[in-house]
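For this depiction, one protein chain was excluded, whereas all remaining protein chains were kept in their positions.
Chain nomenclature is as follows: A, B and C, assigned in order of appearance, with residue numbering initiated at 1 for each chain independently.
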Amino acid sequence: MNAPLQLNALRVEDLSVWHGQQQLVGGISFAIAAGGVLTLLGESGSGKSLLAQAIMGNLPASLRATGSIFLAGEHSDAADGSRRQDGWGRRIALLPQEPWLALDPTMTVARQVAETYELVSQSAPDQQNESLRQARSQAAASARRALASLGLEAAADKYPCMISGGMAQRVAFLATHAAGAPLMIIDEPTKGLDVDRRGEVLALLQAAQAEGMSLLCITHDVWLARALGGQLAVLQDGALVEQGGAEALLAQPRHAYTRRLLAADPARWPLPEVRLPCAQAAVIVEARELSKSFGEQALFAGVSARIHAGEVVAVSGPSGSGKTSFGNIVLGLLQPDTGQVIRAPDLPRTAFQKIYQDPAAAFAPAIPLRRSLQDLVRLHGLQWQALEALLERMRIAPALLDRLPRQVSGGELQRIALARVLLMKPALIFADEPTSRLDPLTQQEVIALLVEQAREVGSAVLLVTHDADIVRCVADRRLALSPAGQSVQ
Amino acid sequence: MALDRYFPSRKRRGLLALPALAVTLAATGWHKALAHGDESGHAHGSIAQADKDILTVVGPWELTGLDPTRSGYMFARMEVLETLLEVDDAGQLQPSLASAWSVSADGLQWRFVLRNAQRYHDGTALTPASVLACLQRAQARPGVLRLADIASLRLEGQTLVIVLRRPFGPLPYLLTHYTTQILAPASFDAQGNVVAIIGSGPFRIRSIALPQQFDVERVPDSGAGRAIQRARYISVSRAETRTLLVQSGQADLAFSLDPPSIRALQNSPRANLLSAMLPRTTILKLNAGHPILADVRVRRAISLCIEREGIARALLRDPDLGATQLFPPSLARWHEAALAPLHTDLPQARSLLDQAGWLPGSDGVRRRQGQRMELNLSTFVDRPELPLIATALQEEMRQIGIAVRVIIGNSSDIPAGHRSGQLQMALAARNYGNLPDPVASLLQDFGPQGGDWGAMGWDNQEVPALLAQLAAIPADSMARGNAERTRIVALLQAQLPVIPVVWYRQTCAVSRRVRGASIDPFERSYRISSLQWT
Amino acid sequence: MSSLSSSLPLLEQPGPRRWRSSQRAGLALLVLVAGFALLGPLLIPTDPAHQQLARYLETPSLAEPLGYDQLGRSMLARLAHGARLSLSLALLSVLSAAIPGTVIGLLAAWCGGWTERVLAALADAVLALPALLLVLLLAAFAPGGFWPLYVGISLALWVEYFRVVRAASRILLASPQVEASRLLGFGALYIVRRHLLPALLPRLLTLVRFGLAGAVLAMSALGFVGVGLQPPTPELGVMMIELLPYYREAPWLVAAPVLVLFLGLLGLLLLSPQGEAA
Partner (left out) sequence: MDLNRFLSARGGQRLAAALTPRLLQAVLVALLVGTLCFFMTRMLPGDMAYRIAAGRYGYDMVTTEAALAVRAELGLDRPWFMALSEWWSRLLHLDLGVSQVTSQPVLAEIGHQLGPTLRLSLLAMALSLLVGPTLGVLAGLHPGRWLDRATLALSVGLRALPSFLLGLILVLLFSVQLGALPAAGHGDHGGILLPALTLALGLAAVSCRVARDAMVQVRQSEYFAFALTKGLSPAQALVRHGLRNVAVPVTAYLGVQLVMLVEGVVLVETIFAWPGIGHALVHAIFGRDVPMIQGTALVLGLMFVLFNALVDAACALLDPRGRA
């Protein structure tokens, strides 16, 4: 497949990861040409991070790997991780998930980058004594040049806690990249990022590729896979289901799982039938000239809006524009600086409900779900059967209720949270990034249920999401926030 | 991953050595940096054997101030300050700064011939005028000189003349007391406060760190052979710590050892034990003015419930120390061998209380007309055995139906309680050899108003009168007062204004590094000038 | 490693909390010591104050397994009474610090604003002094008394509960779980019962454990400097001080209260869940 003289940057043969006798990842084989890109696409739980760890050689002690790994043609047994550890930084690099956690919080950014130049890339330990100081200042200079090249000169003397997530990602990239490893493994670089940030990440990776680096990119983000191009492999439950050129594979997926995965991408969701603005429906809540700021920073000002029964309104705006605060003001959880919120007078307080980004945080963690829900049913004198019916519609098995919130998966818990909210016969549901922590397939399911059930009980939905595609697919209209003012589309 | 990779073995050793190195540095460098100036000349390597040539004395007493009335006894014990007269082990007066003394026939005019050519430690001459100044100062302050009714103090050449208004036989003994110590004029500031200790004894002060420590050195050209040249007193309040210091070879002389420590030191390779009976008695001071204790039957009942021998055996490890009368055998003139000893008899104690109208209540505590027989017993921790004895007494009094609350406080609570009249019972140790002639002490204790460490609210005129008669007898013809003494002892035994509990034996640990140690029965001196290094 | 937890649900064990072996040992020790303190005084008929001077420091025998103390009192009886007194005094002080501390902490977090600031200032004032110093000062009023000790230890300890409860409650009260419950119509009591207390309980128990250990140690320390409970009260700290001088002649005497205290404290410390060892 490749030119004979050009070695593969990475070749993996029959790689498996085991927990005891249980195979977590099985029989993976692939190769990345020098300067090439391979994207591993899969949901969380598909074993893609384990795969990355197995290749790096830093699997947790309870796991073991089998198979063969060829790094720039050099063979090593997959089980023998320590051999590849010697090449960390110099021959194989890893850009970790959530790079802001990967930077040492107590060290300035510049020193963390310089450290790689000093200790990893200058491989002359014998000369250290005579030129330790010199090496250090050279490394510092290289680090500053590198930071400047990515527009980070202002952040050089800052600590990780003082810089944004995007900057942290670039810093981590530089620290990883400094020793010039020809192969970089990138783990979920776009997790939780909004559109602009995703663009930055893509640019970074494309620049690295342009320098001749080989990339192994692990992601669940179909958009990124498409943008990076190169080779694509789809992973399901620890097994490769499909592999090929990205463009071709994305255009014509053969495997059913790949098809479902691609269909779950909000960009591919079916557009809803066009609905008229329900001006004739009753006004649930009216916001008049709302403004809010935190300290010096103004979030939004002069926002006025009416929300009618049964409509889905998406709140949009750049991050930091106060989307969550706006929703909380509408619910009455937060007081606006100026302006007022008028709720329909005949509605009880419990008619205004909220769905949270992290469903696990919205339940009392120490008591089983059943107890929480029973408490609610008892408090309002409701029928348990009504709840059971709701749960059935949410496709929740009753046995799940005997678990604690953290013992239930995010998608399931979000659906239970939805059932809990619907039980209150709400007039308005404020859904604050309800699916941003969920995998694409689950996300699609939860959003669909939310909209469908809300419409069924006639509840309005105030949806905050960073994903423009979701907005496009489900929202009846958009409410854009900005510090200057608002615009309704 | 392989954890051993974290430390190549060389690095591991290096890291482990780091704290050890730092501790060594701290032990030497740190101390060097902060050591007191006068010790900076010492080598720092030898931690335990430091101060080989310094005799270290430890005792419980703290230096509460420079004034002789406060801590003068410590400077006397370390032989820094001297008094006009001294006493020998038998209590006989000896010349010191005064070489001779005499009294007029009417007993009112005393003459003390001062020695010539004495010098203070600062090199100035010990002039009669400086002696007079010190005594005048002592007279103006609380102290024993007030016991004698002094009309005037004056000088006639080398002779000090003291004129009294009433005869006072024990006067020379007062001049042995530490409150009459002689200090050089340079010791005082303009207001007459003591700012330095400059005396005339064989040792002079090298440094003082109040309240815990002072160092002395021998005055040049005194002492021969391997005599002690430097000594140090350290106040160590806990008896265990003093014992540990002896056991670890850090202390050469240790005083006021508690009985368990004595046992611990008996076979010590480092130290010998010396002991001597002191004229000190542990007494139960009673407020005879208190409604419960005013009745002599109650006082006798309390005395009868005390197991003196048991307490002496269990707590002092010496059954002979049970105090069958107030004065121990070492006070030969005052100890009456013929006197019926105080003893233990619980049935008799109970019947005495019955007679006094105190009848057993349902809770075991006696009552009279609705009043419970409850008493407070104050004591203090300066002497380690006192709280223990108090505890034993508490239980013994409970056996005859008296509820006692033990209050362990400070020694000053007792004089304060005496003066405020709040005190009910107190357990204290009284040294009748405070002045070598007990008459002066007894005058303080059993005078017309009683005394801080003696009778309280005791309605008795006979004892004060007898004591006054004794006081009029000149010090060198003490043999004359036998009849009075016998009567006083008998009265105290019968009336029990204070109840004797146990006598006292001073035990001192002496390092095997020195020889020639002896105990002063009057606790006036540690006699370090006569010690020799072995 | 995020994928690990979801791909390996078996690694995280749901269900009842499992006890580590050290915790089991801790519990056993505590039961042992508490049983001795509670049942000892009932089962041992001897009066702990009864003294037989002739039997001072008598060595242990079958009749008196721990022998007699320096005043010829039954050591076993005194030890049992001492353990009971020490533990109950410690428990009493800790509980009377924990309950008001927790309630005030909840109140401060709930009310916020002015109330909170006043209470926090009060706590800061108490915290300004190390606890033992505060207890020493209070105990100096009436040395040997039970009340100054009790009041002092409680006064010094309530602040910890207040601070921990207030800090944790503030975070919890602002958390989505409480917000959700409020939106669903639940009242204050429900939120305290279902959200705050379950979250606070482990931390409170840790504080109680350390508080108990600290109170017992503080009492013995106060005894050592002469302001603790006074002899002849059989209290562990007092007994240690009293018997310390006899450590050579009768080491078992001083070892006995030390051992009881040590085992009790060891039990309390071992009981801590992992990560709370400090």
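One rule holds for everything that comes next: a residue touches a chain if its C-beta (ideal position, glycine included) is under 8 Å from a C-beta of that chain, and two chains touch if they have at least 3 such contacts.
Please read all numbers here as calculations on a predicted model, not as lab measurements.
Listed by label, the shown chains that the missing chain touches in the whole complex are A, B, C. When the full complex is taken into account, the listed residue touching the unshown chain is A:Cys161, out of A:Cys161, A:Ile342 or A:Ala389. From the set B:Gln422, B:Gln449, B:Asn482 or B:Thr534, the residue in touch with the chain omitted from the display is B:Gln422, counting the whole complex. Considering the full assembly, C:Val258 is the residue among C:Leu95, C:Val151, C:Leu205 or C:Val258 that touches the omitted chain.
Of the listed residues B:Gln247, B:Thr379 or B:Ser441, the one in contact with the hidden chain in the full complex is B:Gln247.
Within the entire complex, the positions of chain B that touch the omitted partner chain are 3, 5-8, 11, 15-16, 18-19, 22-23, 26-27, 30-31, 34-36, 39, 42, 44, 46-48, 50-51, 56, 58, 62, 64-65, 69-70, 141-143, 146, 209-213, 215, 232, 234-238, 240-241, 244-245, 247-250, 381, 409-410, 412-413, 415-417, 419-420, 422, 452.
Annotation for chain A: contacts to the undisplayed chain at residues 56, 58, 85, 88-90, 93-94, 96-98, 101-107, 115-116, 119-120, 157, 159, 161-162, 172, 175-176, 178-179, 181. Within the entire complex, the positions of chain C that touch the omitted partner chain are 124-133, 136-141, 143, 213, 217, 220-221, 224-227, 237, 240, 244, 247, 258, 261-262, 265-266, 269-270, 275, 277-278.
Just so we're on the same page, only the chains that are shown with their structure count from here on.
Separation between the centroids of chain A and chain C, computed from CA atoms only, is 46 Å.
The set of chain C residues touching two or more other chains is empty.
The part of chain B that touches chain C in the complex is made up of residues 239-240, 258, 260-261, 263-264, 307, 310-311, 313-315, 381, 384, 387-388, 391-392, 394-396, 398, 406-409.
Note for the complex: chain C touches chain A at residues 1-4, 6-8, 11-12, 14, 175-177, 179-181, 183-186, 190, 194-195, 198-199. Interface residues of chain A, counted against chain C in their complex, comprise 19, 24, 44-50, 60, 62, 97, 238, 331, 333, 349-350, 352-354, 356, 358, 361-367, 372, 375-376, 379-380, 403-404, 407, 409, 417, 420, 424.
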